[in-house]
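Notes for the one structure printed next.
Removed from the display is one protein chain of the complex; every other protein chain stays in position.
Let's turn to chain A:
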Amino acid sequence: MSRYAAPGSDGAVMKYKSRYDHWIGGTYVAPKQGGYFENPTPVTGASFTEIARGTAEDVERAIDAAHDAAPGWARTPAAERAAVLNRIAQRMEDHLEELAVAESWENGKPVREALAADIPLAIDHFRYFAGAIRAQEGSLSEIDEDTVAYHFHEPLGVVAQIIPWNFPILMAVWKLAPALAAGNAVVIKPAEQTPASVHFFMSLVADLLPPGVVNIVNGFGAEAGKPLASSPRVAKVAFTGETTTGRLIMQYASENLKPVTLELGGKSPNIFFDDVSTADDDFYDKAMEGFTMFALNQGEVCTCPSRALIQQGHYRDFLDAGVARTEKIVQGHPLDTETMVGAQASNDQMEKILSYLDIGKQEGAKALTGGTRAELGGELEGGYYVRPTILEGSNSMRVFQEEIFGPVVAVTGFSDFDDAMATANDTLYGLGAGVWSRDGNTAYRAGRAIQAGRVWTNCYHAYPAHAAFGGYKQSGIGRENHRMMLDHYQQTKNLLVSYSPKKLGFF
């Protein structure tokens, strides 16, 4: 086992600045009202930098800078914009370890996940959209011999993006890459729990972007998020978060008649049919890993497979094996390369998870493993750690219905296909789902019957740029990833052109 040194300490691969101002128009800009807030690492609970506490004046300044930059960026040929995105990707690849350590320290996630998933996926995302924008073409329709409808893709202009804290860099890149590829200028508001790692990312790539094309305003939702989301000067708002804020953002957008895309989470079912256990082979091992995926990123994933539905024929054996697999999870210092589960991102997040373990117990759910805060001692004493937890109960319990956003899976059984689909769909949400079966017909029919935007079939928690991601039901509006994401950041311009010299004859 090896451990990366904490940012800024001896031997560290990266260090944070002691303070981050806003990044506006290609330079750091101090907050107009002069306020800053402390940014603690969830690894130890200690603060490691301070962050500008933005207000409406700062947001206005960032939107000004974006408007100054937007026309030039929109006119930049697609090939050049793609080249910029590819250069950003390369710069990130050259600094992969620094970015991974930065994200791990700020968010609490195990560095091995950041090294193997978050940052490589972010890099690939820039490359994917660099390719997608090169390949994108408008269209033309020949209306008649002398009349042609041309369809052009045009950028929206200045867009606002509000980023969650669970994947501070990857989620920013999911929104940035398509917006920039499509020719928009951006104002980003990172989450107040994880405001610094995006700045570290920006410090690596700032010289590659024209000033003002990407602007970062930090601060609290009520003080900086609201003026951004409600501004009539942004053409679109993209938000990842929860439902009440999603509604509020739609409400502001309706006042300005602007579009939104929303990703609001889920309560994803992970369904294991009996035939999974017909052999103790690689596939079974993969399915068992798929069950344990609820602990990935400490469960702080919108698509956390937080409901496991196991068919009755193999229920007990499969669940026992799942408990054993879960108990092998190594929890510890996020910067240890062997650590599989690190710290929850904030104290209030940990408190919320513990409150769910409490109501789960009251409702009669049985904790088969975990069920408490993890007291890891030493320098981790002040950090926010929760033991990976398996709760057994029924689908009507609160722990089966709300996104706990912790390393907690709620398990129940099902009798047959129809029972599985009824339970899977008995939820307000529809973001992700998992289906595990050796029978292709069963897996296909289940995938089509589940009301969710993505159904992982014999896999889970893969996030390739080329696969559309987004929610059914209350999980949101619109998609991220995939070339179709460009549509969310572009207008359609139709030129309807007549090449005939002849009048219509009406007047």
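In the analysis below, contacts are C-beta pairs under 8 Å (C-beta built on N, C-alpha and C of every residue); 3 or more make two chains touch, one makes a residue touch a chain; residues count from 1.
As a working rule, contacts and distances are computed from a predicted model.
Selecting from "SufE family protein", "UDP-glucose 4-epimerase", "proton-translocating NAD(P)(+) transhydrogenase" or "Amino acid ABC transporter ATP-binding protein", the unshown chain of this assembly corresponds to "UDP-glucose 4-epimerase" (UniProt protein name). Residue in contact with the omitted chain (choice from A:N166, A:S231 or A:T326): A:N166. For the chain left out of this panel, the touching residue among A:R134, A:K286, A:K352 or A:R445 is A:K352.
Residue in contact with the omitted chain (choice from A:T240, A:Q331 or A:T412): A:T240.
Screening A:L115, A:A191 or A:V435 for touch with the missing chain picks out A:A191. Considering the complete assembly, chain A touches the hidden chain via residues 37, 40, 53, 164-166, 191-193, 220-223, 225-226, 229, 240-248, 251, 263-266, 300, 302, 346-349, 351-352, 355-356, 358-359, 362-363, 396, 398, 401-405, 428-429, 474-475.
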